[in-house]
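Quick one: the structure is below, questions incoming.
Selected chains from the complex are presented in situ; the others are not included.
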Amino acid sequence: MRLPHIALDDLSDVEIGVCGVPWDGGTTNRPGARHGPRQMRDLSTMVRSVHHVSKLKPFELANCADLGDSPVNPIDIEDTLARVETYYKSIHDAGVVPLTAGGDHLITLPVMRAICDQGPVGMVHFDAHTDTWDRYFGGSKYTHGTPFRRAIEEGLLDPKRTVQIGIRGGLYGDFDNDWGLEQGIRVITIEEYFDLGIEAVIAEARRVVGDGKTYVSFDVDGLDPVYAPGTGTPEIGGFSTHDAQRMIRGLRGLDLVGGDVVEVSPPFDPSGNTALVGVTIMFEILCLLAECVAGRRG
Amino acid sequence: MRLPHIALDDLSDVEIGVCGVPWDGGTTNRPGARHGPRQMRDLSTMVRSVHHVSKLKPFELANCADLGDSPVNPIDIEDTLARVETYYKSIHDAGVVPLTAGGDHLITLPVMRAICDQGPVGMVHFDAHTDTWDRYFGGSKYTHGTPFRRAIEEGLLDPKRTVQIGIRGGLYGDFDNDWGLEQGIRVITIEEYFDLGIEAVIAEARRVVGDGKTYVSFDVDGLDPVYAPGTGTPEIGGFSTHDAQRMIRGLRGLDLVGGDVVEVSPPFDPSGNTALVGVTIMFEILCLLAECVAGRRG
């Protein structure tokens, strides 16, 4: 986004930090999301300075900087989780609100470990999958299908203030999504999404998360694959980019503590359109974060 | 779909057979559908076991098997028609309900010749084209534009119980679609489709085919080309995959005797999304077939 690149040892003036986590070690199907941050940076040259609907000017509202990529270990999940958490800890301790370009969805977990130090937060979660599975492959606790189960177990995420929008796709068993529902997550399947209509979906999301601190997590596979073919686990029949933009704009005024756009996998979309979508969604979230930051500053 | 692969000489326990017909010799514009079955098999690894809306479990409801590909002759239409018919005859005689991955749309004709041995069936036909033309190129009776004219002439298809959904595209003459209309086919153009809305389209389709035996034929070019670019005769301005899924789910409870998904042409979609769409649609049809088979079993 043509932002100044700032090193971690000089965060004193930064209010919002745009970070990448170039990692896909939690991916079970098609890898490649490790290249997501780079391609989103490339395509961010088309981002402009004024939001054409809200007229918000995020770069005037808040001091934004590109903090580069988090360190990762491409061949070790636990080590990566620790490295990413440490990186975000230093950002969070400096009072910076993070906006992250993934990476697969597992990376949201260490980000939350770093920033949710004052109790569980709510979440508006756009995705085709609930990502609340327990284990894969005979015991692996950490994959891109499990981050929010772990986050709830660890007290980082409040399931009763969590709404998941766009859920769909075949199931492996009857009970795949039951755990999350039992915890109190509000799941809006894509079928309910189309039945309700977008204004009702926005209202429901706002009702669920309420006034508390909230994180926005946007998995591009919530979109129909025609908008985001470059992703690891595409599921046909999702929402459109226009509707995604409307939904995020509908979250204006929430008390946001961070956000991410994940699962952009460039090798599966040579056209680059998925990354363009990803960076445009990041700009939508950035506008909301900037208004929050400006509001808190007083 | 991770199904057991079963040879034709041991069909005793099989109730639904998934078959490929790797052939595109009836294609007039862009060939490549011969590679459709293989790519759909590749992408079927993402199919799961429970339908996320209907909760149907097709692999529990019916004994399903992958029967491999039908023999074809890539350079001889009449020989191919005979080979495919013989192959499906042996399946049908064993009491197996076929679900087919094409191949171009002409392959539906020999399938019907094999299975419609008790009088004409009805059809729910998703397509951009009526495929009821008479002849091409100075007399060719068999192309992917003519199968349903032949099927009606041969008493395999009941035009009065046939509904075609999504028809569009320029015409070569005033009378291209008149023959079908005169036979009593109910043509729902894409314009009428959008005007009616999806619930009314489903109701109309159910009204047309009624309680009799019915075949479901899904040409991926009925979809907008953004969902299915890998096809031989794309026509812009079609329906979405989400709506296609809803329409097929809306056919639940019909008396189905078989189904197919045709015109997936991998060379024209390096991303593989068209094949992913194709196999997901096959899974939707499979759920309906499995419930039928279970119901007939009693």
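Residue numbering begins at 1 within each chain, and the chains themselves are lettered A and B in the order written.
Everything below uses one rule, namely that a contact is a pair of C-beta atoms (placed from the backbone, for glycine too) under 8 Å apart; a residue touches a chain by one contact, two chains touch by 3 or more.
None of these values were measured; they are calculated from a predicted model.
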Oligomeric state of the whole complex, in copies, if 2 are shown: 6
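Just so we're on the same page, only the chains that are shown with their structure count from here on.
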Angle, in degrees to the nearest 5, of the Cα rotation that carries chain A onto chain B: 120
Averaged-CA centre spacing for the pair chain B and chain A, given as whole angstrom: 39
Residue ranges of chain A touching chain B (in the complex, touch as defined): 29, 168-174, 176, 189-191, 194, 224-226, 229, 233-234, 236-238, 268-270
Footprint of chain A on chain B - complex, ascending: 46-53, 55, 226-227, 240-242, 245, 270-271, 273, 276-277, 280, 283
